[in-house]
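Have a look at the structure below, then the notes.
With one protein chain withheld, the remaining protein chains of the complex are depicted in position.
Here is subunit A:
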Amino acid sequence: MNRRLLDPFQSVELPEIIEEFLDHGSAQCMAFNRRGTLLASGTKEGQVVIWDFDTRGVAAVLNGHTGPVSSVSWSRNGRQLLSGSEDASVILWDVQQGKQVLRLQLGSAVLRVSLHPRGPPFPALAALAEGPPVLLDLSAAAAAGGPQAQGEGGRTAVEPLPLVPEAPDAAPAPGGRGRGANADAGGAGPGSAASGGLAVFSKSGDVVIGGQMRGALTVVDTATRRILDIVRLPNSARVTDLVLNRKGDLLLATCQDQRVRMFELAPAVAGRQGAAVAAAGAPGAGGSSNGDGGGAGSAPMPAPAVQPLEPPTDAQLAEAVGNKVIKSGSLLHGESGLLRHVRDFQNAVERTPWRTAAFSADSEHVVGATAAKSQLLLYIWNRPLGNMERILEGPKEGVLQLAWHPLRSLLLSCAGTGRIYIWAKVHAENWSAFAPDFKELDENTEYVEREDEFDWNTPGAGGELGLPMGAAGSGEGGTGEEGEGVAAGAAGGAGEEVDVFSRERLHYFSSDEEDEGAAAGDELLYLPVVIERELTPAAGRSEGGEGEDDGGDEDEEEPPGLQGVGGGVEASLAAGRLAQFPRRGGGAGGSNGVAAAAAAAARGAAGEDLSGDEEMRDVGADEGAEEGAGGGAVGGGGGGGAAGGRKRKVQFDEGTLGR
C-alpha cells in the first residue's frame, strides 16, 4: 500500500552502507523467500534460522543437520524450505510448523541445493562435493518411506545428472573425461569430470543448467534428463557459482578466471516468462520489471513463440563434444544457442577473483563479491551497460554469499565471520513529506515577491501571518484541485460512492510474473508470533500495580527456569541487533562499547575476536555518524518545524488519559 507514496526511484537506488547486521550462529548461506518477508540462513553449527525480515528478529530455528548447513532454497509459496549440509544430508522443512518433512542422506557433502520452482511435487537438485549433481525426487522419496529413503522403492529418488554426455567412443569430453556420469546412484567416482559441479533450475524448472568443474555449462531437460546443449567457456574456466535473475532470462556464472559471465537464456530455456517477453518483442530489454509488463495479466500464456526443444541425438552429442574447433560458445547450436553469452564483468586492472555474484532486484545491476578471505569488497556493475558503478567496502571478513532483497534496494552479504550484513542506501530526508507546504527544489529559483506580500496588514491576505492566499497549498502537486476537492467533500459529496472496504489486490511483481494470483493465496509470508513470558525484572515492576484488588486471577510471579533458554537467545539477539554501527563522538561511544562487548560475549565460545568489531568501527564510523546525525536531526526538526506554528493548547481531561 505504501507504494503510492514512495519515491519511485527509491527501489532502484544502489545500496551504500551497512545499515545493520544479523547475528545468530555463524551464517554460511542465506536465501529470501519470494516476497522478501522471511530470510533463511544456514549456520556452521547446523541450524537453519528463519528471520522475520521486517523486524530483523529470529522467527524460528530449525535443528536437524549435524554438520554445517551449506545451502538453503525456498519453495515458491514459501511453505517449504530445502537445506543441504556438509553432513551429506538434505532436509525438506515445513516452515510453518518447523518440522522435517523429509531427510535424505546422500553420498557426500552437499554444496548447494535448489528446489524446483514449481512444486509440489518437488524434484530438487543437490550439488555434491564428490560426484555429479544429483536430481532428487522428493515425492518419490517420501513415498518410499520417509526420512532414510535412499533410492530404494519403486522409483529412484536420487539420480545423478548427466552433465557430461555419455561418449562410448571415449572422445574426450570438455571436462576431460570420456565416460559419462550416467553411472549408478552412487555417482561417478571421485575425480570425475562432473564432480563438484553446480546446477540450478531454470525459472520454470523445465531445464537444469549445470556448471562443470572445467569449462562448460550444460543444459539438461529436467523430465527426460537429456542434454540439450553444452556451452564451452573460454580458458576452460571452472564455474564456482551460478545464479539466475528473478525473471529467469539471465544467468550469471562466476568463473575462476576472474570473470563473472552473463548469459541470456533462450526463451525456450527461460521458460514461460521468457517466452512471453520474447513474444512481446522485448527480449531482455526491460529490466525494470516492477513496471507493468504486457497487459496479459495472469492469464495462462500460450507460448506460441517457443519451439519445442529437440534433444540432440547421441551421435550429435558425441560429435559436438569431440569438436575442438569451437573454443567457446554452444557446441550444438552455434550462435543461436540456448545460452547466449552477453557480457563479462571483471576488474581488468587488478584481475580480482570473484567468489559469487548476484542480480539486483530489477536485474539492472550485477553485484560481484571478491574471493579474498579478508576483504569485503562488492563491485556493482550496470547490467545493460556493463560499466562499474560502485564499490562497497565492508569489514575485512570475506564474503560467502550475496542476496538481493526481491523488492527493495537492500543487499545482503554473508560474511566469513558468520554475520549477515545488510547494505542499504543512506536515507536522504524527504522534507516535503513532513510539511506539505514545503517544496524541495532541485536548483535555485528566483522568487519574485508580490508588491504587498510582506506588508503588515494586507487586505485579502490569508491569515494573521500575512501570507498570500493559497501559499500553503502551493507545495503539493495538484494544488489547484485541492481547494475544490475540499469544497466538494464539504458540500456533502454528491459525487461518487466512497468505498472503504473492498481491497484491491496488491501487486508486488510485474504482471509477466504470471500466476501470482494463484500463488498468492497460499503463500506463507510470516510465521506466527509466539510471545514467551519475559524475565523477572518486569515482574517486579508489575508487582507495584498488583495492589489493585481486581487482580485476583493474576499471578505475576514468573516461573523461574522457564526462561533460561529464551533469555539466552534474547541476549544474543539484542547484541546482534545492535543495528547502528559505532558512531564517532564520545556520547555514543560508551553505549556502543558495551554493546560490542555484549555481542562478543554472546558469541562467546565461537572464538570471534573483538578485532572484527574494531575494524568495523573504522569502516563504518563515517557513514554511521552521518546517517545517525542526519536521521535524528531530521526527525526532530521536521516534526517541530512543520507543526511549530500551529501548536495550540487543548483542554484535555485527565479521564481520557486514564488517570
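Convention: a contact is a pair of C-beta atoms (placed from the backbone, for glycine too) under 8 Å apart; a residue touches a chain by one contact, two chains touch by 3 or more; residues count from 1.
Just so it is clear, contacts and distances are computed from a predicted model.
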"Ribosomal RNA-processing protein 40", "General transcription and DNA repair factor IIH subunit TFB4", "Protein Mut11" or "3-methyl-2-oxobutanoate dehydrogenase (2-methylpropanoyl-transferring)" - which is the UniProt name of the missing chain: "Protein Mut11"
Candidate in contact with the missing chain, chosen from A:348, A:448 or A:529: A:529
Residue ranges of subunit A at the interface with the undisplayed chain: 1-6, 37, 52, 54-59, 408, 427, 429-430, 433-436, 472, 476, 478, 481-482, 485-486, 489-490, 492-493, 496-504, 506, 525-526, 528-534, 538, 541-542, 544-546, 548, 550-556, 570, 573-574, 577, 635-636, 638-640, 642-644, 646-648, 650-653, 655-659
